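Some notes on the structure that comes next.
A single protein chain has been omitted from the complex, and every remaining protein chain is retained in its original position.
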Amino acid sequence: MTDIDDLVARLSRLEDERDIARLIASYGPAVDAGDPGAAARLWASDGIYDVDGWRMKGRADVRAMVSSAAHQNLVAKGCCHFLGPCVVTVTGDSAVAVCESLVLVSDGPDSGAYRVWRATANHFTLRRSEGQWKISARHSRLLDGSPDAHALLTRGLEGSD
Amino acid sequence: MTDIDDLVARLSRLEDERDIARLIASYGPAVDAGDPGAAARLWASDGIYDVDGWRMKGRADVRAMVSSAAHQNLVAKGCCHFLGPCVVTVTGDSAVAVCESLVLVSDGPDSGAYRVWRATANHFTLRRSEGQWKISARHSRLLDGSPDAHALLTRGLEGSD
Partner (left out) sequence: MTDIDDLVARLSRLEDERDIARLIASYGPAVDAGDPGAAARLWASDGIYDVDGWRMKGRADVRAMVSSAAHQNLVAKGCCHFLGPCVVTVTGDSAVAVCESLVLVSDGPDSGAYRVWRATANHFTLRRSEGQWKISARHSRLLDGSPDAHALLTRGLEGSD
C-alpha cells in the first residue's frame, strides 16, 4: 500500500536535491559573466566562502570579490569556472554537497588555448530558509596534494559538515 | 491536504528537467563519436545552432557540421566536447538552459596531453513537441571577454530567451 505522505516526502527530497544542484551549477555562469549580484545571491546572508584560507563572510564579501579588479580582469581576458556534477546529501533543512571544479583562463585572443589555472575540491553546506536553499559555507582547496583538499572530498561524500 | 494534481505537476516538472538535462548531456558523446544523426536529433526540425555567429538552421545543417572534414578530423585526432551541468528553467512547453563547455583536442598520440581549445558560454531554448523536448536554439559564444558570452550566461540564469 502506498502512503501519500511518503510519496510527498520522496518527491520533496528530489526537489531539494534539484534546487541545490541548480544553485551550485549557477555559480560558474554568474562569476564568468562578472555578475556580483547573481553570485552573492547564492549565499545565505551570513554565508561563508573560504578559498584556500581566504575567508569571505556574507554576501557583501562575495559581491566584492566578483567586483574586484582581479576578478574582472579574469573575466575580461576570458575565464571559465567549471564546476562538475555535485553529490548532494539532504538532512531536513540542511544539506552537504561536494564537487570538483576547474578554473580556466584564456591564453590570449590569438592563442586558441585556455590554461587550466586551478583544480579544486569544493565542500558546501547549505541551509533552507524561507523555502529557499542557500550556501551557508563553501570551502574550496586546491588539489595540490594537500590533505585539506582530500578531507573536504571525503567529508563531502560522507555527507558530513 | 495533498492534492494529487499538484503532485503530478511537481513530478512532471522534475521529469521535464531530467529530459532536458539528458538531451544536453548527450551532445558531447554524440559529436565526439562523430555521429551526425545522434547530434542532429537533439534539435527541433527548424532548430538553430549559432556558434560565434556561424548559424546552422535545421537538422541537416547540424548533420553537415558533424559530417564535415573539419569535425571528423578533430574526432580522428581525439576530441572531447565537455559540457557542464546545466541550469534549466521550464515554463510550460518551453524551457531555457545554460551551461559552460570546453572543447579539448589531443596534442598527438604520444604527447599524453590535451589542449583546451575552447571554453564557451551556451544558452539553449527548448520546446516540447509531441511529448519530446528538442533544442529550438543554441547560442554559443567563446569566453574571451566578449559581452555576448556574458549576456548569454546572464539571460540563461534568469531563464530568459
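Labels A and B are assigned to the chains in the order they are written; within every chain, residues are numbered from 1.
Quick note on the criterion: a residue touches a chain if its C-beta (ideal position, glycine included) is under 8 Å from a C-beta of that chain, and two chains touch if they have at least 3 such contacts.
On a predicted model such as this, the values are computed, not experimentally measured, just so you know.
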item: Candidate in contact with the missing chain, chosen from A:V51, A:A76 or A:V116; value: A:V116
item: Interface with the unshown chain - residue positions in chain B; value: 4-5, 7-8, 11, 14-15, 18, 21-22, 24-26, 28-30, 32-35, 38, 75-86, 104, 106, 109, 112-116
item: Where the missing chain touches chain A, by residue; value: 2, 7, 10-11, 14, 17, 84-88, 98-100, 102, 115-119, 121, 142-146, 149-151, 153-154, 156-157
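Methods note: only the chains that are shown with their structure count from here on.
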item: Rounded Å distance between chain A and chain B, as computed from the means of their C-alpha atoms; value: 22
